[in-house]
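Okay, handing you the structure first.
One protein chain is absent from this view; the other protein chains keep their places.
Per-chain residue numbering starts at 1, and chain names A and B are given in the order in which the chains are listed.
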Amino acid sequence: MKPPPFSYHRPESLPQTLDFLATLDDPKILAGGQSLMPMMNFRYVMPANIIDINRVAELSTVEETGGALRIGAMARQRDLELSDLVQRRCPLLHEALLNVGHVQTRNRGTIGGSLSHLDPAAEMPAVLHAHDATLHAASKRGTRDIAMADWSQGFMTPNLEPDEILTAITIPCWPEGHGYGFVEFARRHGDFAMAGAAVLLTLDAGGKIDRASVALTGVDNGPVRLPETEAALSGQTPSPDLFESAAAHASSVPGIEDVHATKEYRRKLAVVMTKRALGQALDRAQAGGA
Amino acid sequence: MAERLEITLTVNGESVTREVPVRLTLADFLRHELELTGTHLGCEHGVCGACTILLDGKTARSCLLLAVQTDGMSVDTVEGMADNGALTPLQQAFIDNHGLQCGFCTPGMLATLTELLDTIPDPSEQEVREWLSGNICRCTGYQGIVDAALDAAKALRGESPAGA
Partner (left out) sequence: MKLENSFDVPVAPAEAWRVLIDVERVAPCVPGAALTEVVDANTYKGTIKVKLGPVSLAFDGEVSFTERDDDAFTARLAAAGREGRNRGSANADVDFALAANGDGTKVSIVTDLQLAGPIAQYGRSQGVIASVSAEMIDRFAACLKENILDDKSSDAADAETAAAPAPAEPVAAASGISIMLGALKRSICRFMRRLTGKE
């Protein structure tokens, strides 16, 4: 239960970090450590070199620019949770963060870490997928933008080259007063979700659904959008029956089979979580996003 | 680059300098280097909360921190809570409300509740339970701990004498 030997490096800047990534053998980035350290303590992951980026200040900024939130990869989950800006402009992220681990882990855990580690049950990838976010990566060779839809390349494998690091995320904001809902099912609060749904919703002047975005977590290697659900909702008058039939499409997700739940159970959960999140989002949209 | 590093940090208000292996966790540093064994190891992968300490005033899992990461920072453990033997209102509330039996989870509970009460001086029972969700207790069934937290909150707000 102790990490194996490694060489430790602590860059003070992004250029220094990129240098390390390009030149060190078998490097692994240490950010919040809430996912990497357990794997190292178990010796599942045994990197030769650890690059501790906790002193790289330029990766922690959170700002609004051109109708989008630009969040640095090292922004701590707890800081995002408490951020007034995030709560106002991306309330779905705020809502989802309340389900991420516990205060003790959110104090250290980062949004970049969650995205790069890409646990199948992680909340933030689903939120970003619902928002059609863009991820920004950098290496000594330059920078690269990756659409959230292209981020997951398989089980815990993000679209990052070995010499690249995620530096920031751009989240397009939905209009003021938009509806949002986040519901996940776990055995205990803070446990890994068996399935979770992230929903964004806007209504038109006549109360019909103008735009809907639905993303699930816990049911596949990466977050899953539900285009059929979204299409079924678009332009329709919201009602329990509508949500019932729209959410039914969630049962077609691949599902994950493990000791906590079968594929079948996860598919059932996916439908229920989608319905509940849709309900939450509708309530908020009708209340003007309160 | 480095297999051992010299670090200087503040532990319970006192400056400490040591040369340590880079792979030494903060928990092991506290327990073995500084012989502050109040911080306990339950799972060593961040889920039980027994190793929870305060790092620059915020709770963190010491089993998931490398000691070398805390260079220049301040760490507060259970040993630093009482003032020359005088228990804090939170510690006293634990005694009064039977908030511990074997005591293994207690230092982590105290760290978490310290941050809770710093953040929310008047927490509801629901808030207390949510904050405690990251600390596992096998003995008490949590009720005594929750009572202690609410009791201590009252005492810290001056609404009742500590230890009443």
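Here is the rule we use: a contact is a pair of C-beta atoms (placed from the backbone, for glycine too) under 8 Å apart; a residue touches a chain by one contact, two chains touch by 3 or more.
Here the structure is a predicted model, which is why all the values come from computation and not from measurement.
Contacts of the undisplayed chain with the visible chains, over the whole complex, involve A. When the omitted chain is restored, the residue from A:76, A:89, A:117 or A:249 that touches it is A:117.
Annotation: of A:63, A:244 or A:258, A:258 touches the absent chain (contact as defined above).
Only one of the listed residues, A:12, A:26, A:63 or A:244, touches the absent chain: A:26.
Although one chain is not displayed, its contacts with chain A can still be listed: residues 25-26, 28, 39, 42-46, 117-118, 120-121, 141, 152-157, 161-162, 192, 221, 256-260.
Going forward, only the chains that are shown with their structure count from here on.
Chain B has its Cα centroid 29 Å from the Cα centroid of chain A.
Listing the residues of chain A that touch chain B in their complex gives 1-10, 30, 33-34, 37-38, 41-42, 50, 52, 54, 78, 101-105, 107-108, 188-190.
Partner chain A is touched in their complex by these residues of chain B: 1-3, 5, 21-23, 25, 28, 41, 44-46, 49, 52, 55, 58-61, 63-66, 68-69, 112, 115, 130-131, 133-134.
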